[in-house]
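Yeah, one chain of the complex is gone here, protein chain that is, but the others are all in their spots.
Up next, subunit A:
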Amino acid sequence: MEFMRPTTLAEALAMKAATPEAVPIAGGTDVMVEINFDKRRPGALLDLSSVAELSAWDLRDDGTRIGAALPYARVIAEVGERAPGLAAAARTVGSPQIRNRGSVGGNLGSASPAGDAHPPLLADGSTVEIASVRGTRTVPAREFFTGPKKSVLEPDELVTAVLVPAPRGPQQFAKVGTRNAMVIAVCSFAVALDTEALTVGTGIGSAGPTPLRAVEAERFAAGLDWDADLPESAARRFGDLVAQAARPIDDVRGTAAYRRHALGVLARRTLTWAWAEYRRSGCA
């Protein structure tokens, strides 16, 4: 096995182009488990942890650019207010030790349908920045995932950042698991209110082959009366539409029927919380 330690992004991209089969490693919280258990024996590891550009974040006109390898703990502490949905999801990841290492770029790299970073990135319309020696491109998070553990990433590409738009309203994330910490989601849901466009973004986790949007639920929510409190019937209808958008399967963590039911509950609650926050803040 080869161990490659680039210290600049240009170097990392050149190495990835020369050795496309090299497996990137950021926090290692997915990669090392696979290696320790002999599930993966890559010919080469490409260590991203010394590439300063990937562990930084900066402000843009339209939002925040979060480096792919920035650990969750720093996402929470440093950009929590600029990316509230993502930070809420990050708080539920693993344990302090896992949040000190694990990164959004690694979550995207694994592209697990259960990845907790994904629903908020879908809900708030974030984009994924991808680079290779051929250049840089951006892909909406909503189009990043192509199947279970599959994404649009080409073998010579790295995720360099996510671009999270400046929040234009309350955002919420909720997750069902067997305990309050250290759980892979049975299902999860993120909602983001855009109180300027008067739209609602959604993201469903762990209830389909990829993270999903609930398009019908979004359409329904956009038609709500934004000058009034949220009627309970509307919250319920929103929950039903989210449940219908899911494409869950039975597995060790839960049955499809349970997931669908739980998602409806999560969606109803998170929209209710977000709407109450919106009404309280008086930004109508």
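A few comments on the model shown:
Simple rule for what comes next: contacts are C-beta pairs under 8 Å (C-beta built on N, C-alpha and C of every residue); 3 or more make two chains touch, one makes a residue touch a chain; residues count from 1.
The working rule: contacts and distances are computed from a predicted model.
Note on the omitted subunit: UniProt lists it as "Carbon-monoxide dehydrogenase small subunit", one of the names in "Sulfate adenylyltransferase subunit 1", "Amino acid ABC transporter ATP-binding protein", "Carbon-monoxide dehydrogenase small subunit" or "NADP-reducing hydrogenase subunit HndA".
For the options A:5, A:137 or A:253, the residue in contact with the chain missing from this view is A:5. Although one chain is not drawn, the whole complex shows that of A:49, A:110, A:138 or A:199 it is A:49 that touches it. Within the full complex, the residue among A:33, A:59 or A:166 touching the omitted chain is A:33.
Seen across the whole complex, the unshown chain contacts subunit A at 1-3, 5, 25, 27-29, 31-33, 35-37, 41-42, 44-45, 47, 49, 73, 94-98, 100-101, 180-182.
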